[in-house]
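With one protein chain held back, the other chains of the complex are shown just where they sit.
Moving on, here comes chain A:
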Amino acid sequence: MKRGISLFLAAGLGIAVAIVIVFGDRIGGSGLTTVRGVIGSEKQAFFADPQVRKALERQGLKVDVDPAGSRQIATSVDLGRYDFAFPSSSPAADRIQKDRGITTKYAPFSSPMAIATFQPIVDVLAKAGVVAAGRGGVRTFDVRRYLDLVDKGTRWDQLAGNTAYPVRKNVLVSTTDPRSSNSAAMYLAIAAYAANGGEVVQGAEAEARVLPLLSRLFLDQGYTENTTEGPFEDYLSIGMGKTPLVCVYEAQFVHRAVRGDIKPGMVLTYPSPTVLSKHTLVPLNANGDKVGRLLTSDAGLQRLAARYGFRTAQPDQFAQVAAEQQVPVAADLIDVADPPSYETLERLLRAVEKNYG
C-alpha cells in the first residue's frame, strides 16, 4: 500500500514539476511585471489593499512599495532601485524631478492637512478660542491663536477651566520630523503663513521674523518620527495621553474611519488656514510611468483611492465616502493658504534643522 502511494506520488510529482517547468514561467513570472516604488507612508495601506493590487494586476502590474518620509524620498533614499517615487507633496516631487532631470509627473490625489484631536480637547480649546464649530459640524482650528499659546509656552494645565486634560506638557500639535517628513513641512507652511500675519512668507526679513516660533513648534515637542503614520497610530492606539493633537492628512483620518479605527470622541479639525498636499508620482522609468498613468486615469483605482480618503479628480467620490462614515469634512476648502515658494520652504526647513544641533 505504502509503495503504491509512493509510486503515485512520484508520478504525480513528476507531472507537476513538468507542468511547472514548461508553463511555470508564463503562469507565474512574465504574466506580471513587478514595479517597485517608494512612497509617502500614508499611501501604504492603499497599495497593500487586495482590490488595488487586483486592479493593478489586471493591467499586468505587481506593485511593491516601501514607505518613507517624503522629504527623505527627495533627499536620502537611494532611488536607483525603484521604478517610481511617490512623495506626498509637489515640492518633494519637484526636487526629485530637478535632481534627476525628469519632466513627467502625475498628481492623482490630494488631501488637505488636518488636525486630529479628541472631544475633551476640543472643549478645552474652544474655551481658549482655538477651536470653533463651523458649517455642517466641521470644526476649525485657529492657527494664529494656537501660535499665541505656543509663543507663551502655555502648558495644558495652565489653560483656564481645563479639568479634562490638566497635563504638565506644553500645548503642542504632534507632528513628524521636519527634517525628513512632508506632513511636517506642510504644517510649517501653515504656521509660517499664520505667523506672518496671514501672508505668504517671502524674503529674508519675513523668514527671520517667523523662524524662532516655527522652531519651537518642532523642538519643544522633542523627538519626532519620520512618517505621519507614526504619530497618527499613537493617536489611534495610545490616545490623548501621548497625542492630544496630531497633524495628519485628512485622508488618513477618513480612511481610518472606513476601517473602523475611529472611536467615538475622536474629532477631525481643519486648521485655518490649511494647505493642500498634492500626492505627486514621479516616474523613474517606463514601468513607473505606467503606474502613474493608471492611478490618474483608471476609474476603478480612483474610486478605491477615495475609500482611502483621498480627494481625486471626482469630488463626489470623496464626499460620498465621508458621508457614509459620518466624518464631517469640509466639502469646499475655503481657507487654503498657498505654501511659500519651494526655495523659501527649503530655507525655513533648513533653518529649523540647524536648531537640532
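The rule is short, and it goes like this: a contact is a pair of C-beta atoms (placed from the backbone, for glycine too) under 8 Å apart; a residue touches a chain by one contact, two chains touch by 3 or more; residues count from 1.
In the analysis below, contacts and distances are computed from a predicted model.
The listed options are "VWA domain-containing protein", "Branched-chain amino acid ABC transporter permease", "AhpC/TSA family protein" or "TlpA family protein disulfide reductase", and the UniProt record of the chain not shown names that protein "VWA domain-containing protein". Only one residue in the set A:Ser89, A:Asn162, A:Asn182 or A:Thr224 touches the chain that does not appear here, and it is A:Thr224. Considering the whole complex, the residue from A:Asp123, A:Asp148, A:Glu233 or A:Glu346 that touches the absent chain is A:Glu233.
For chain A, the residues touching the absent chain in the complete assembly are 5-6, 8-9, 12-13, 15-17, 19-20, 23-24, 26-29, 31-32, 54, 57-58, 62, 64, 66-68, 72, 76, 78, 81, 153, 155-156, 167-170, 172, 180, 216, 218-227, 230, 233-234, 236-239, 241-243, 256, 260-261, 263, 356-357.
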